[in-house]
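Heads up, one of the protein chains got dropped from this complex, but the rest are sitting where they should.
A and B are the chain letters, set down in written order, and residue numbers restart from 1 in every chain.
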Amino acid sequence: MLEKALSGSNRYWAWIFFLLAVIGVGCIAYWKQLNEGLGITGLSRDVSWGLYIGQFTFLVGVAASAVMLVIPYYLHDFKKFSKIVILGEFLAVSAVIMCVLFIMADMGQPMRVANILLHPTPGSIVFWDVVVLNGYLLLNLIIGWTTLGADRKGVRPPDWVKPLIYLSVPWAVSIHTVTAFLYAGIPGRHFWLTAVMAARFLASAFAGGPALLIILALLVRKFSKFDPGTEAIQAIGKIVTYAMFANVFLLGLEFFTAFYSNIPGHMHPFHYLYVGIDGHTKMVPLMWLSSILAVVALAILVFPHLRRNESILAFACIALFSSLWIDKGFGLIIGGFVPNMFEGITEYWPTFLETLITAGVWATGFLILTVLYKVAIAVREEDTAVEH
Amino acid sequence: MYNSGKIIAGLAVFFILATLPFLLNLGKANAKIEPSIDTPEINAMPVKHCVEPKAFMRSEHMQLLNTWRDEVVRNGNRIYVGSDGNEYGISLQNGCMKCHSNKKEFCDKCHNYMAVVPYCWSCHIAPKENKS
Partner (left out) sequence: MSMNRRQFLKLASASTVLGVGGASVISNIGRGNLEAAQIHPDPRALKAKRWGFVVDVSKLSTDEDYQKCVNACHDIHNVPNNPNPRHEVKWIWRDTYEHTFPNTAEDKIMNKELQEKNFLLFCNHCQNPACVRVCPTKATFKRASDGIVMQDMHRCIGCRFCMAACPFGARSFNYTDPRPNIKVENKTFPTRMIGVVEKCTACYERLAIGQQPACAEASSGAIVFGDLDDPNSEVRKLIAEKYTIRRKPELGTQPSIYYVIGGGEHA
């Protein structure tokens, strides 16, 4: 089926070569990081994780969100998702690959990464994260490819895929729960030490991932003959709305606990992120932008008649996705490190090279996504041609 | 077979390219690499010996060093009893390289020949060598 990605319009090839160029630049920047060390990033001994780990965390959520299509379609036989579910599975595949790349980019000694498998340590959450992420990648590749292949031949997917699909549901929940456990079990990082971390991760994932999917589905319809379905997009819009409300609610809980308890260690990260401490205000504009975007998105999504207008829906989804991207892909990590273990402040801001490497990873993800979507669309277009 | 001419020609080119390194060196005797043990410390020994016989060291030194590393760093065991019954303090910098003070002629010569790049020296400090 992969050969379908090898023929396309000029616009398709221009996009592919643009992505390749960004990847190339990212590789050059990474080569420098590999030789000179992570000193080329904005990281420091106080803020020892930054953009890479933030993006990793955010993308685990995007990957997990495929389950929001799988559950209605496969467990509740919600037929309207029949065409779009493949887009969710392939989005999960490229998101997990980006996760792996971001982890690799963050390693001080990437050549030794096999030590995680050579010296398996079940007591470490990282070990489980490696297991569940790779498992999830495999599950989605197998499920997506097999169901699409069957679809192409006009037959039902083989029976052995069904158990894998059912398995993928709890597995999706597991990848984001385990990722939350990376943070939520650390003594002394007050911002992360919260029992609702995993729940909030899942809520934000089920809002952000499907929001991206709506944008992608609208783009697919615009640039190809394949229509993922208006009703499917509307149904996802509902999912996004509920999940985002749950996410904002959980964030509110964090604020309550920190400020009503009045425990300094719990309040300080919120102070730093939203108002700044002692003139250290680098994060403040971003966090407020994130908050405003979230409010705007919710104010639109909560009204069904606004949501039904696809241009407005697209705008709301972009606002919501950007809001979560800032909050989870950046603020969440930095808030854990500032103030530091001595209640001192060291600020973090990504460097130019770090940004290029990040862009390179995103471009790699989009390249994989484009190729997979091209295949899926080509198969769907054939179907449409046969039907008519 | 379609395009059989092109395919066969292509295969032939590939076969030649892939085997070129072997073909070029066919029949040539390669210089044997012999790590030098000509250092003042070793020359001063009445009976020249390492912690284990030469054949063992030559083939197994990497396993020995790996085991040593883990024993010292992880288990705190710093004395090695050689098969000759002698006790040796385990240390790359303060043991091995005290006798083999000629890293370039001893370590690098073989490693370069075999195209292996052990990263020992990224951390461990190599002995100062006068001869370059």
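Miscellaneous remarks
As a convention for this text, contacts are C-beta pairs under 8 Å (C-beta built on N, C-alpha and C of every residue); 3 or more make two chains touch, one makes a residue touch a chain.
Since the model is a prediction, treat every value here as computed from it, not as a measurement.
In the entire assembly, the chain absent from the figure touches the shown chains A, B. Checked against the hidden chain, the listed residues A:Ile16, A:Ile71, A:Val100 or A:Ile116 yield one contact partner: A:Ile116. In the complete complex, the residue from A:Leu38, A:Val60 or A:Val178 that touches the missing chain is A:Leu38. Residues of subunit B in contact with the chain left out of this view: 52-53, 55-56, 59-60, 63-64, 66-69, 71, 73-83, 89-90, 93-94, 119, 122-125.
Although one chain is hidden here, its contacts on subunit A can still be listed: residues 36-39, 43-46, 48-49, 106-110, 112-113, 115-116, 118-119, 121, 123-127, 130, 182, 186-189, 264-265, 336-337, 340-344, 346.
Everything that follows uses one rule, which is that only the chains that are shown with their structure count from here on.
Centre to centre, using the average C-alpha position, subunit A and subunit B are separated by 46 Å.
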